[in-house]
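Missing here is one protein chain; the remaining ones are kept as they sit in the complex.
Chain IDs A, B and C follow the sequence of writing; residue 1 opens each chain.
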Amino acid sequence: MVRARRADEVGLDRIPMFSDGVFAIAITLLVLPLTDARITEGRVGQDLAELSPRIFTFALSFVVIGRYWMVHHRIFDRFDRADRRLMVLNLAYLFGIAFLPFPTSVLGGHGSSTPAVVLYATNLLWIGCASAAIWWYGSSGGRLTRDEVTPQGARATLAHSVAAPLALLPSIPLAFLSPTLAMYSWLLIVPVSFAADRLFPDEAV
Amino acid sequence: MVRARRADEVGLDRIPMFSDGVFAIAITLLVLPLTDARITEGRVGQDLAELSPRIFTFALSFVVIGRYWMVHHRIFDRFDRADRRLMVLNLAYLFGIAFLPFPTSVLGGHGSSTPAVVLYATNLLWIGCASAAIWWYGSSGGRLTRDEVTPQGARATLAHSVAAPLALLPSIPLAFLSPTLAMYSWLLIVPVSFAADRLFPDEAV
Amino acid sequence: MVRARRADEVGLDRIPMFSDGVFAIAITLLVLPLTDARITEGRVGQDLAELSPRIFTFALSFVVIGRYWMVHHRIFDRFDRADRRLMVLNLAYLFGIAFLPFPTSVLGGHGSSTPAVVLYATNLLWIGCASAAIWWYGSSGGRLTRDEVTPQGARATLAHSVAAPLALLPSIPLAFLSPTLAMYSWLLIVPVSFAADRLFPDEAV
Partner (left out) sequence: MVRARRADEVGLDRIPMFSDGVFAIAITLLVLPLTDARITEGRVGQDLAELSPRIFTFALSFVVIGRYWMVHHRIFDRFDRADRRLMVLNLAYLFGIAFLPFPTSVLGGHGSSTPAVVLYATNLLWIGCASAAIWWYGSSGGRLTRDEVTPQGARATLAHSVAAPLALLPSIPLAFLSPTLAMYSWLLIVPVSFAADRLFPDEAV
């Protein structure tokens, strides 16, 4: 069952490993705006309470990166080879992951402003679109996928990867009406992702 | 002995590797409050002496993360497959690891205050409970464990994973009486972990 | 086909993995000057606009590291063993990667100055030369390469690794005439890399 490699094929292993490195670092750098926060002697409790918006955005970004990581994992579980275009698409994806600590920091400091909300939502949309593009490129015509992936399974993985970006989309127009309302609308990610996973169940690979 | 994969099973390898990335980064970020410290020309010695509480909390967090890493290692050595719920539990675990540099930094600056001690101990408890939950979920009914894991071996791993959180528990009420005493009580981790490892010896897997 | 190992041969696997770690961290640290930026309440939009040079240099460095990572990947895909000299050359290479966040930060703050541009271009040249040296050392006389690598394939990989440094070279004299013009000249990386990949196609390994 060993196929001859096409000339532009490359080793698959380093791509998810390199991506995991970027994921792990980005997820950990999110804590830095908290670590740098100034806490005054004698009012540690109040200062911690004032940091709660930053703690909330840390948790939010952690959950979002965690969800994206799980989808990325699922996608690369279904590939058994890679080529150079996949590497470029994956770098575009990681650009979004590596950039996320910046919008997270702006949002933690200025959650009530329209540009902060739009910047954050745009960043998340970028990652979601790159994720869908990676799967679409690798799965169309079975270009890079394992033999076990059925058309139905491919549709399921596509649904999982577009769920989060779709749930984020409404927040961008909403941010011009009410930034606070827009932020609450991000909680849509949880039911929409859950529904996508239920409606389009994974198949074993 | 190759079993058919269940539909929701996922590749096991990326989970401990991704976790190791988060561990490695969190353990290394702990040094940043030290690196950022201002040292004045001509009194380098005194300034270093004044940094000793920060050096102590760096060492403390390093030892705690090191212990948790060893237990995490032991748990995943005993699994031979993974599913999506395990990934979610593991992300909850890593949330605690990635967050730890923040309580460490607060504690290093304000060790004598009740909220700093409670925040730090709560963070450690979170990780400990997530660790026990990962093992409990994966081992109950042999859901994800290797065939070689005996009921006795499973109990041993559970004991190892609950030892550290149990030793930390008393420090939270103590912090309201005396934050300093509460911090000393953390040293209980060393004898309690040692006792757990002795009383419940590992079995080969 | 198992050869006896020469006495100074070392395991190959840890070198690309360690390199990927350094890549992943350097690519992620690039965001820190953005995260540290001060955003003032009530003028979030304008402050974000003023950060655009920093966002541009983040994107530029990300693209450059991404390109270098792809070439590094290609080089190590073609090796099947390693020795101590290769490790030293690779550390010289990683020195350049780990250093890059510093010129990126200087450039983001002072793009219009000659020293900032020269520093950045020199750093990129260092990495490019180290990359070419790694390939030249490992491929000459088939020292570390797989049997499948033909002389033509070796030439192609050499061309890919020198493309980016060659495209950067003109920017150093240009920086003394016009730093802005020198920065625009970096965009030469895109067509020159593309041309190198087209003129010297990879062969399957």
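Heads up, the rule we're going with is that a contact is a pair of C-beta atoms (placed from the backbone, for glycine too) under 8 Å apart; a residue touches a chain by one contact, two chains touch by 3 or more.
Model, not experiment: these values are computed from the prediction.
In the complete assembly, the contact with the undisplayed chain comes from C:S105, out of C:S105, C:T145, C:S161 or C:S193. Residues of subunit B that touch the chain left out of view are 16-17, 20-21, 23-25, 27-28, 30-32, 34-36, 39, 41, 44-45, 48, 58-59, 62, 66, 69-70, 73-74, 77, 201-205.
On the side of subunit C, touch with the chain left out of the figure occurs at residues 4-11, 14, 17-18, 21-22, 24-26, 29, 32-33, 36, 84, 87-88, 91, 94-95, 98-99, 101-102, 105-106, 109-110, 113-116, 119.
Criterion: only the chains that are shown with their structure count from here on.
If you lay the C-alpha trace of subunit B over that of subunit C, the rotation comes to 180 degrees, to the nearest 5. Looking at which positions face the partner, subunit A and subunit B present mostly different ones, since fewer than half of the interface numbers are shared. Using mean Cα coordinates as chain centres, the one most removed from subunit C is B. Chain centres here are Cα averages; for subunit A and subunit B they lie 25 Å apart.
Put simply, the C-alpha centre of subunit B and that of subunit C have 36 angstrom between them.
Counting partner chains per residue, subunit B shows two or more touched chains at residues 25.
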